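All protein chains but one are shown at their positions in the complex.
Going by the order they are written in, the chains are A and B; count residues from 1 in each one.
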Amino acid sequence: MSKTDVIGSAAPQGLRGWLSTDTPHSRFQARMGRLWFGWLTFRRNRLAMLGLSIVLLLCAVALFAPLLAPYNPVQGVLNDRLQAGSAAHWFGTDNMGRDILSRLVYGARYTLLVVVLVAVTAAPIGLLVGTVAGYFGGWVDTVLMRVTDIFLAFPKLILALAFVAALGPGLENAVLAIALTSWPPYARLARAETLTVRTADYIAAARLQGLSHPRLIVGHIMPMCTSSLIVRVTLDMAGIILTAAGLGFLGLGAQPPLPEWGAMISEGRQFLLNQWWVATVPGLAIFIVSLGFNLLGDGLRDVLDPRAGGNG
Amino acid sequence: MRKYLAGAALGTVLAMTPYGLALADTPKDTLVMAFAIDDIISLDPGEAFEISTGEYTGNTYDRLVAFDIKDVSKLRGTLAESWTVSDDALTYTFKMRKGVKFASGNPVTAEDAAFSLQRAVILNKSPAFILTQFGLTPDNVKDKVKAVDADTLVFQVDKPYAPSFVLNCLTATVASVVDKVEVMKHEKNGDFGNEWLKTNYAGTGAYALRQWKPGESLSLVANENYWGEKPKLKRVLIRQVKESASQQLLLEKGDVDIARNLEADQLKTAKTNANLHLVSAPKGTVWYVGLNQKNQYLQKPEVRKALKYLVDYDGIANVIMAGRATKHQTFLPNGFLGASNDTPYALDVAKAKDLLKQAGLENGFKATIDTRNVTMTTQIAQSLQSTFAQAGVQLEIIPGDGKQVLTKYRARNHDITMFQWGADYQDPHTNAETFASNPDNSDEGKVKTLAWRNAWDIPDLTKITAANLMERDSAKRAAVYQDLQKTILENSPFIIMFQETEVAVARKNVKNLVLGPSFDTNLYAGVSKD
Partner (left out) sequence: MTGRAEQGGPETVRPSRSGARQASPGRIRLKRAGMMALRTLGSLAVTFLGLLIITFLIGRVLPIDPVLAAVGDRAPADVYDRVYHEMGLHLPLYQQFFDYVMRVFQGDFGTSVLTSRPVLDDIVRVFPATLELATIATILGVLLGVPMGVLAAVHRGRWPDHCVRVLGLFGYSLPVFWLGLVGLLLFYMKLDWVGGPGRLDAAMEDFFEPVTGLILVDALLQGDMEVFRNAVSHITLPAALLAYFSLAYIARMTRSFMLEQLAQEYVLTARVKGVSEARVIWRHALGNVMVPLITVIALSYAHLLEGSVLTETVFAWPGLGSYITSSLLNADMNAVLGGTIIVGGVFIGINLLSDLLYRLFDPRARR
């Protein structure tokens, strides 16, 4: 069925009516309807909306960085270094005479990049490991969960540090290192979810229809885990940003002169006493964006995962 | 549950109450320093070869001879009262100073001096080459270095080296005199007490070791038995603080007397603070950029030269390093025998473009630069990146931790790298050997001089450098080093940029801190506090 068809048939009540009908005509409509109600709930949560706006703002800033940034983020004028905020440089300049606002604006790209890349690598790994372990049980479960435990027992930042050291510096490698250290909790979560659904009747029915294991896992089990996983990943995004910043702080994240926020704090910390803005501005940026993701995740949880604190 | 709330309240109070009242200035009889001393791995002078350990042994041990810290070319006797060199320049005879005691109370004899040198050679740790280059081996050292009586030490070398070279090497940490009786008390499995001395002390210096807590602190107490002028302060406490921002806070607050690792901009602020003053000294350390000759672009002489015109020497020295370095382009640091002060290169993009054109690279090329991920080097690398770019040379900066960058460098896997080179001992040969000699340029080459690391094959220079060691006429010897410096300046794959200046920032009441030309001549003995 094509989308226009459906909308056309629902035209009398308008789009809103189509979405809020209690007799959906198609699975697609039902799904959209559920999303619509979720959105209504979500919209009532003012903090979550704030979070969403922060994240959207981050995306916009990242997208339009070349338009927004008043100066070149990597090329500075050494003679203008360490200036305080002024009309020319709103947030002042750093030790290489670069405009901090411009660096901040471009830095949004790297922050977003790190977050997205880690999310799209770590979450699927965790999902796969968790669902496979939970679905098959037995020795598969034991082996996979042991591996998960081993990674969990490892100090996270140190593991990331080791990976970065082994892979070499650079943003992509930092992303990979963080992803490699952050999948285990997702695996555990996915496994727990799988355990609750694997004995459900509809799974048994699907199995009787002769569905293969991979198709069962991908088609019927994974979708059941995604909502709680999305919530979890959103809540973790702040942590990812902070870990990336921590690597940058230790000098093992982005390569200079990339305006990665953690590296900016790292470079600015020696000026903390006298030119406090150099380290403080990126620190605040990290804080605001992390807060945005956290608020968003909190709101999403209320919508998607009612068990953990919906309208009780 | 009321208990819970009470606990919570108490917790809040605990977190909020000011405890600042308990803080006071540092004790009057103690010098407290914030210093990044995490490079210390062993306190045994026969093994110690790091910057911080150099400073430690400089204050706690003595050598037979020492150089004058005001004029490095002048030598004076310390534990040796006098010395003579035989006419064939093969035998050195030292007369020991009388009445000197170790901190333990044992008298210092020629036997202790002989034992110390033998021990260093037999242990054969990293710095032992400073002694073994005179033909000493674990097998022959007991014959070549020996005490003929309690006051006389004889030291024999295998070739007629320039005496200044031999004596300069004997001022190095590895030649420190240790207390034989004390050390041998702690010998285990024929290790000459190495295991024990790694964390303990047996010397004659102005200060004696109290304790070393790795990663935390190093503390010294005045040596009651010291033979020279007694130190003014009873104790020296060095607190390991890695973060320069933390060092700055501690210093400004008066919780330490001296901060040793402040960054350039922090120094600038310190200068304007009436409670602080700066003590600085040029060191025998040069900053250079190495161009790997295995790289197809960098091996072209025009490119090497062009890149020398693409460094903003003055900008980096004045703005980024601001007081921590001076412009210096030859391989011998100021103060060394024969050192040249030539600085023919300056940022000149047009000239560089011209040279690149001659090399057929008018469109530039791409290369990576490996640097340590500390603030200053990263900033310098970024400056290089921007000036190189003006002539079309695209630099990618690869930051890494110190050992990581070094590993790659030693494997000759870099394109361009930036490093410091500090003199191993106070003789020009230490730098000439590394910049101007490369006995075996194959990948299996055992002598990993800087020339080797950058795959610069220089058989002729290698010969000149080796031969100059035998030149007993100081003036002639200096002249050869002048020539070598000129050649290196002209052709080498080294862009030597700066000579390092060490800067310590002290509280106003701290007087007479001495920073010498080398790391083992940063002396605390004269320091006093008002």
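In this text, a contact is a pair of C-beta atoms (placed from the backbone, for glycine too) under 8 Å apart; a residue touches a chain by one contact, two chains touch by 3 or more.
Worth saying up front: this structure is predicted, and the values here are computed from it rather than measured.
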| item | value |
| --- | --- |
| Contact with the hidden chain (one of B:249, B:480 or B:514) | B:249 |
| Given A:100, A:144 or A:272, the one touching the chain that is not displayed | A:272 |
| Given A:19, A:115, A:161 or A:303, the one touching the chain that is not displayed | A:161 |
| Residue ranges of chain B at the interface with the undisplayed chain | 1, 4-5, 7-8, 10-12, 14-15, 17-20, 22-24, 26-27, 30, 32, 38, 41-42, 49-50, 124-129, 132, 198-199, 210-211, 213-217, 219, 235, 237, 239-243, 245-246, 249-250, 252-253, 255-256, 401-404, 406-408, 410, 424, 446-448 |
| Chain A residues touching the omitted chain (full complex) | 47, 142, 146-147, 149-150, 152-158, 161-162, 165-166, 168, 185, 187-189, 191-192, 195, 238-239, 242, 245-246, 249-250, 262, 265, 269, 272-273, 276, 279-280, 283, 286-288, 290-291, 294-295, 298, 307-309, 312 |
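Assume only the chains that are shown with their structure count from here on.
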| item | value |
| --- | --- |
| Computed distance of Cα centres, chain B from chain A, in Å | 47 |
| In the complex with chain B, residue positions of chain A that touch it | 75, 78, 81-82, 95-96, 165, 168-169, 250-252, 255-257, 266-267, 269-275 |
| Complex contacts: residues of chain B adjacent to chain A | 243-245, 248-249, 252, 263, 265-266, 269, 315, 319, 373-375, 378-379, 381-383, 385-386, 396-401, 404 |
